[in-house]
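Note that one protein chain of the assembly has been removed; the remaining protein chains are unaltered in position.
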Amino acid sequence: MIGYAFMGKAHSNAWRNVASYFDVPAFEQIVLVGRDAAGVANAAAKYGWAETATDWREVISRDDIHIVDICAPGWMHAEIAIAALEAGKHVLLEKPLANTLAEAEAMTAASVEARAAGVQSMVGFNYRRVPALVLAKELIAEGRVGNVRHVRAAYLQDWLADDQAPMTWRLRKETAGSGALGDIASHAIDQVLFLLGDQVTEVSGRTHTFTSHRPGPAGPEEVTVDDAAWATLSLASGAIASVEVSRVATGRKNSLNLEIYGDKGSIVFDLENLNELGFLDATVPVREQGFRRILVNEPEHPYLEAWWPRATSSAGNIPSPTKSATSCWPSPPARHHRRRSPTAWRSSAS
Amino acid sequence: MIGYAFMGKAHSNAWRNVASYFDVPAFEQIVLVGRDAAGVANAAAKYGWAETATDWREVISRDDIHIVDICAPGWMHAEIAIAALEAGKHVLLEKPLANTLAEAEAMTAASVEARAAGVQSMVGFNYRRVPALVLAKELIAEGRVGNVRHVRAAYLQDWLADDQAPMTWRLRKETAGSGALGDIASHAIDQVLFLLGDQVTEVSGRTHTFTSHRPGPAGPEEVTVDDAAWATLSLASGAIASVEVSRVATGRKNSLNLEIYGDKGSIVFDLENLNELGFLDATVPVREQGFRRILVNEPEHPYLEAWWPRATSSAGNIPSPTKSATSCWPSPPARHHRRRSPTAWRSSAS
Amino acid sequence: MIGYAFMGKAHSNAWRNVASYFDVPAFEQIVLVGRDAAGVANAAAKYGWAETATDWREVISRDDIHIVDICAPGWMHAEIAIAALEAGKHVLLEKPLANTLAEAEAMTAASVEARAAGVQSMVGFNYRRVPALVLAKELIAEGRVGNVRHVRAAYLQDWLADDQAPMTWRLRKETAGSGALGDIASHAIDQVLFLLGDQVTEVSGRTHTFTSHRPGPAGPEEVTVDDAAWATLSLASGAIASVEVSRVATGRKNSLNLEIYGDKGSIVFDLENLNELGFLDATVPVREQGFRRILVNEPEHPYLEAWWPRATSSAGNIPSPTKSATSCWPSPPARHHRRRSPTAWRSSAS
Partner (left out) sequence: MIGYAFMGKAHSNAWRNVASYFDVPAFEQIVLVGRDAAGVANAAAKYGWAETATDWREVISRDDIHIVDICAPGWMHAEIAIAALEAGKHVLLEKPLANTLAEAEAMTAASVEARAAGVQSMVGFNYRRVPALVLAKELIAEGRVGNVRHVRAAYLQDWLADDQAPMTWRLRKETAGSGALGDIASHAIDQVLFLLGDQVTEVSGRTHTFTSHRPGPAGPEEVTVDDAAWATLSLASGAIASVEVSRVATGRKNSLNLEIYGDKGSIVFDLENLNELGFLDATVPVREQGFRRILVNEPEHPYLEAWWPRATSSAGNIPSPTKSATSCWPSPPARHHRRRSPTAWRSSAS
């Protein structure tokens, strides 16, 4: 794994625990890579990595490494990913794929070539495996919402609401590529297309930067990425999806909001209620129609498993969605391990 | 650890991960103990235990074992706990403490004696460390709700709603001690007393079994524990708390509901919205009073940590409440590791 | 109508408007009665009454009066109601029926006698006709929740949360009869029995006064009614209902909360969300079970009526529940006008 900050910590958690919850081989956490030797050593100890390194090029040439998990900033994605693929390593990297179209195209070419040799590559669209959204996808695929027409996707955060918050690399186009658009609209758009199995045919939108300059160490610096973005997407199916993202929506910490309206029903979801799916079935009598709040992660009480003796090994729980969920990159033959039937029990009595 | 079913899995998760989130030494998961050799081997492999055993007595005599975590059913608590304490091992066990008053008294005596020799013992009242309830306790302690008067605690589940669900050891008094009363009222009552720092002076209540017989392998068997229980507790402070628990509340999967009304404010919580605390401040102008929905687990965006360079080691996140939270048994000098400032980020963009 | 304060205003609103929403004759608002001539004149002008009077005895002897609506305090109920019934007037009065058992028995005797002569009498349990609760009753009657077992009813208010709020007649046993018990538990209990069509076979409970003295004009005075009350009711059906009421639940303005758990489904309601009914259907696959939020008052868009030409007269809307809803007293032959199919539209576009 390359990088050990925010996403590095999250991915470590996933690698460390996935085999306790899913029927997969236990992965070995071999090397953690970072630029600062002391920092990476500290992180490796905390997060369960056996070794550390400061040069990612050395690491990807090792024979005992089969997967390279890139948690480094976006401007490093292309170089590392292409090198890793060429070295025959499977690659997982975080969204957004790249900071520029040219990088993305080069990465896609490398990925296609690698795949021909059996080497996989994926972008970590982790929300695809949130249990509530897995259920949403199932309901949509089964026709439970009918023909989808009006779709709304918003991803609202507020960490830039303070206009005196200082300048950072995430607010410069050269390092971050874009602002809310690449960082969170990427999730919102991916989720719309993934849930519906649909494609964009036309897009219209705008971006805006509410705070044009922010304090840097040596005075005000220009913010060169967007604080917010809006778009409507015409989809191949005939549906239209609005997408709206913001980093200045005061009070919204991490609210990915989805609303999908079909002619037989509707689905709503808010990431701030991670384990709930709202579903309205418009085929029941109008008198009793209403959005159901389905607690997706708690379908069955764990005691129920104990009614009669049974093998413990079949008790596959998923206490909380992890970063194991991913999406294939650039175009998917999905290779995820089958998710067990959801008998999870978020937090409960002994 | 003794036992590897529901709680065994949850505790394993905690032992395996606690050092990645808190400033504690990494614990070694040495031996998992269970009656069925194959079952315990399978569980140990999944949950990260180095060895397995089928005889708990042998294990607690080992010198390399310092902590015994008892996840076995309640009727085994007293025997194992007392033996472990006498062997000089720290003991963590699940609630309820014991199935009978006599057992509880014997365990308490053993615990007091052990403590004099520096050996700790605790009951795993895990909800005490749910971040939303930690905040509730802080607000109450700071006087933000004023003098508490009316308190409501309910713990509602529905796994016995089907009256044809079969008989199980949990529905027999000899094995389970009690029904909803010991299993979930124990949590509700503990939480009331813990949050308020209060004590019961008087109690009045009743229990009820809605389904008196359930199908067993050889025909109907009598259910000898309660399906539901109700009580009012007079507290030393002058407050009165109602407690209501049920296993037949259809649609309530794991709803621990708390409402605390004081003369300066109120607090509400529902475990089915694990990361939210409701708080009403009655000292603000009446025009703007209302229950706030505080998203407790998401106080700060992780990107904020990256404004200026800083040591990675201070980034202590708590992605979800774990079983590390415990309560001291029998009467507490609290010994919990200090919880880091809550910079957690439940699930978010990279 | 006798009395013109809180309930007098509400009942006036109902008499003035009922014929615009229901197929009933328009009632004539003939005389408003109150002790203070100026006050009653002012109220009559505002609320649509043709005349005023200060002596209720004179009014109930008038031939042009057919209905006496008693909105006076509870200690006057028995005298007025019995006199009115004996004068052959139909009587509507507010809950609670009476301040003492003896009064209630005398009133019941008078009511039974009057009914034999075709004179009706009713207690105004207005929540019985809240559209969401009408739907709840229908669903229960149709077996949609199955056999009801666990029932919870709470009525929480906070107007006595301030322990320096002054003494009032409502806090004296001689004038008010009781506190929260008669004032709001009466509603909660009525609603449980009405919704379930059930009867109490056994009751156990307690009351409590948190603030024993309150400032009066000449110093502290003793509060002689309850601030809060708790009970469990065993019902003839085998269900058990808890009832909990409070006047010190800070932040709860008028929260009548009902939860009804059966073996096929559950129903929840909170008066603070007046137009919503929560319904969980436990007969659908577990994957999609969840409490539905049914917006009871908005089943159909008013534009739908305009698809093809139709008679305007059939457009019976019910914009908000009024005090027209009542319950029969002492034992009912219901005589309410049939409620029109709910095509109401709370507030909407033109």
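All chains are identified by letter, namely A, B and C, in their written order; residue positions are counted from 1 within each chain.
The rule is simple: a residue touches a chain if its C-beta (ideal position, glycine included) is under 8 Å from a C-beta of that chain, and two chains touch if they have at least 3 such contacts.
Keep in mind the model is a prediction, meaning the values are calculated, not measured.
Chemist: Given that one chain is not shown, what are the shown chains it touches?
Modeler: Taken over the complete structure, the missing chain's partners among displayed chains are A, B, C.
Chemist: Of A:D23, A:E105, A:E138 or A:D163, which sits in contact with the chain we cannot see?
Modeler: Looking across A:D23, A:E105, A:E138 or A:D163, the contact with the absent chain belongs to A:D163.
Chemist: Need a quick check: the contact residues on chain C for the chain that isn't drawn.
Modeler: Residues 4-7, 9-10, 12-13, 16-17, 19-20, 39, 42-43, 46-48, 71, 94-95, 124, 126-127, 130, 155, 157-159, 165-166, 168-170, 183-184, 187, 253-254, 271-274, 295, 298-308, 311-313, 315, 317, 319-321, 345-350 of chain C touch the chain absent from view.
Chemist: Tell me where the left-out chain touches chain A, residue by residue.
Modeler: 145, 149-150, 152, 154, 156, 158, 161-163, 204, 206, 208, 210, 228, 230, 232, 238, 240, 242, 244, 246, 248-252, 259, 261-266, 280, 282, 289-291
Chemist: Quickly run down the residues of chain B that touch the omitted chain.
Modeler: On the chain B side, contact with the omitted chain comes from 135, 139, 277, 279-281, 286-295, 299-300.
By definition in this document, only the chains that are shown with their structure count from here on.
Chemist: Which label fits the chain touch graph of this model best, line, ring, star, complete or other?
Modeler: Shape = complete; every chain linked to every other.
Chemist: How big is the rotation, 0 to 180°, that puts the C-alpha atoms of chain B on those of chain C, in steps of 5?
Modeler: For the C-alpha superposition of chain B onto chain C, the angle is 180 degrees.
Chemist: Can you check how far apart chain A and chain B are, centre to centre, with Cα atoms defining each centre and the answer in Å?
Modeler: Here the centre of chain B sits 31 Å away from the centre of chain A.
Chemist: When the centre of a chain is set as the mean of its C-alpha atoms, what distance in Å lies between chain B and chain C?
Modeler: Comparing mean C-alpha positions, chain C is 41 Å from chain B.
Chemist: Need the CA-centroid distance for the pair chain A / chain C, whole Å please.
Modeler: Those two chain centres are 51 Å apart.
Chemist: Touching two or more other chains, which residues of chain A qualify?
Modeler: 295, 299-300
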